[in-house]
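Have a look at the structure below before the remarks.
Note that this complex is displayed minus one protein chain, with the remaining chains in position.
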Amino acid sequence: MSKILDALKKEVCEANRALETSGLVKLTWGNVSGIDRLQGLWCIKPSGVAYGDLKPEQMVVLDMEGNVTKHGSALRPSSDTKTHLHLYREFIHIGGITHTHSVYATMFAQASRELPCFGTTHADHFYGTVPVARALTPEEVADDYEHHTGVAIVERFWELGLDPVEMPAVLQAHHAPFTWGKNAMDSLKNSIALEMCAQMALGSMTLHPGLGKIPQHILEKHHLRKHGPGAYYGQQGAN
Amino acid sequence: MSKILDALKKEVCEANRALETSGLVKLTWGNVSGIDRLQGLWCIKPSGVAYGDLKPEQMVVLDMEGNVTKHGSALRPSSDTKTHLHLYREFIHIGGITHTHSVYATMFAQASRELPCFGTTHADHFYGTVPVARALTPEEVADDYEHHTGVAIVERFWELGLDPVEMPAVLQAHHAPFTWGKNAMDSLKNSIALEMCAQMALGSMTLHPGLGKIPQHILEKHHLRKHGPGAYYGQQGAN
Amino acid sequence: MSKILDALKKEVCEANRALETSGLVKLTWGNVSGIDRLQGLWCIKPSGVAYGDLKPEQMVVLDMEGNVTKHGSALRPSSDTKTHLHLYREFIHIGGITHTHSVYATMFAQASRELPCFGTTHADHFYGTVPVARALTPEEVADDYEHHTGVAIVERFWELGLDPVEMPAVLQAHHAPFTWGKNAMDSLKNSIALEMCAQMALGSMTLHPGLGKIPQHILEKHHLRKHGPGAYYGQQGAN
Partner (left out) sequence: MSKILDALKKEVCEANRALETSGLVKLTWGNVSGIDRLQGLWCIKPSGVAYGDLKPEQMVVLDMEGNVTKHGSALRPSSDTKTHLHLYREFIHIGGITHTHSVYATMFAQASRELPCFGTTHADHFYGTVPVARALTPEEVADDYEHHTGVAIVERFWELGLDPVEMPAVLQAHHAPFTWGKNAMDSLKNSIALEMCAQMALGSMTLHPGLGKIPQHILEKHHLRKHGPGAYYGQQGAN
């Protein structure tokens, strides 16, 4: 069991360090977590520590009630921990979560604008429009800001009938994006993809105000050649 | 024969690695191929492999029917292979092809907007407006998406009477750009040029909505001082 | 006493070098200073020296009257020295100041546009709208440009009833931003945050002309979870 946890801590540590080297994050504006579903344990970045200094043994390991366990460091976990926890509890097929304030995705979140699918780059990663989760009420903020952030995201997915595996991203109004994936690294890749798609969308909308979405048959084709049982992108058996 | 193929695999490998180092491509969103017209063999990046890990011996070598040959690796070739193949068969004077989802060129492609020639940077590389190839129909997508992508590109060139040597680029609607050139590295340079021209054009259009194209005599001058029999750019006998 | 000053010179030197490596500054367009309130001494970058060449012993040490002291180098201090001095005299709780011409923050300053708080990235660092300080009059410019720049900034803060600890940034009209913080490095972090917030705001305003500010209860929540007695961001006892 310890070996699996050690590998998880290492991967989560690497994914957090990549937040900075990928250019997605400045200062300490982001965090990545990963989960071991079998053991019911997950780990996340400690709060406010610089990415370049992160070590696997500093990762904080929590249980599914959000308690810090003795399997990881005693540092205070990321301030967004309760948001991650709620997403892991509700989106039971995801294995990693990334939160950033990446520039272009955050522009959309701040403007409470959904990110429509205008092209195949988007279709390759996100099956349709990336939704916006509503702002929290004063009561929710006063009660438990980070927990209710997770609740608002999940609520929005169920409202729209979205499958979090097909739509591994959300924009929280006035805040920033969250993405997820099969594991920590996969959630990070979806953050990179989301940032590029947001930048491209802003440009396409500038060139063509009122631009319509990608035709549905092209969206489906691109998404399905990368994902699902008939996928033929990449090497067989590889990610 | 093997020496020529080895050199081709090395060049194609280097050009693929340069996709990432040049900043044109994130994740695995692009591929470069090169052809040996005498042997009727061409080679392309394997699908979904990270650029930093690519080695010449991993390049996949195909014949002009699109069969993977024993001259290269047994990895699955890029998912865009059939598009490359069709372009090599129809554009018989080109020696290399690059496909990217570079940010600014993709903004134009997603908006189905042609890229007009506003300045000499564009004229140096592309002789006039970079065209848009139409979106595929549901039938074409169902039949063979990547092959029909190539067909739509070639169809657009013949419709417009464009010479692919003078216009080494196209924007596929809802998708992204393809460029080509004398060889793999030359097609990569045209992708770099296209990306810069798209970024500059977006800015010029913002500064001056309704901006007209570059005067024809300046377009011709700049294109011809770099290309064709009277060219005087660069060193004699050099590329 | 000399040990404390040596540490201050080292920190101010590092923060100035980071102006360039962080991408905030080109050429020599920026400077950082730091103060030792107990000794009433502060130090700043020498004027026009390239960042890569800076050494701690080149830092210029001044007293609270703006006289260059023998505790530091005899180089001419930054041309913006009198602005820093006035801010240290009036904003008595700040320990470091950074001045840059960073691209996006300067766009707002040049346009004499305040920077509204549209999201939590901004709220995490700046408690509300970042103000604009007015342009100087011809008389002020003729009398003492850099001193009156400081006066105009302080005047604007008192006019608006702003606490410089809660709002550690200002945009000077037609000019560029100044930020400050607990120490030199903290003022630099606020310059990095300001630049990102300006870029994000420009994008959000493009996506949604007329966009309103972040709801007040979310602004307060984000600011207070990072600052003040109830803060729970970062590690306890850490910065």
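Details
Order of writing sets the labels: A, B and C. Residues in every chain begin at 1.
The rule is simple: a residue touches a chain if its C-beta (ideal position, glycine included) is under 8 Å from a C-beta of that chain, and two chains touch if they have at least 3 such contacts.
Owing to the predicted nature of the structure, the values given are computational and were not obtained by experimental measurement.
Under the touch definition stated at the start, the shown chains contacted by the missing one in the entire complex are B, C. Among B:Gly161, B:Pro215 or B:Pro229, only B:Pro215 touches the chain left out of the display. One of C:Pro138, C:Gly161, C:Gly210 or C:Pro229 touches the chain omitted from the figure, and that residue is C:Pro138. One chain of the complex is left out; on chain C, the residues touching it are 26-29, 46-49, 75-76, 79, 101, 103-104, 106-113, 135-136, 138, 141-142, 145, 174-176, 202, 205-206.
Listed here are the chain B residues that touch the chain not shown: 118-121, 124, 189, 192-193, 196, 199-201, 203-204, 206-208, 211, 214-215, 217-218, 221, 225, 232-236, 238-239.
In this section, only the chains that are shown with their structure count from here on.
Shown here, the protein chains touch in a chain-like sequence that does not close on itself. Least-squares overlay of CA atoms from chain A onto chain C yields a rotation of 90° to the nearest 5.
Chain A and chain C have centres, each the mean of its CA atoms, that are 33 Å apart. Residue positions of chain A touching 2 or more other chains, listed in rising order: 206.
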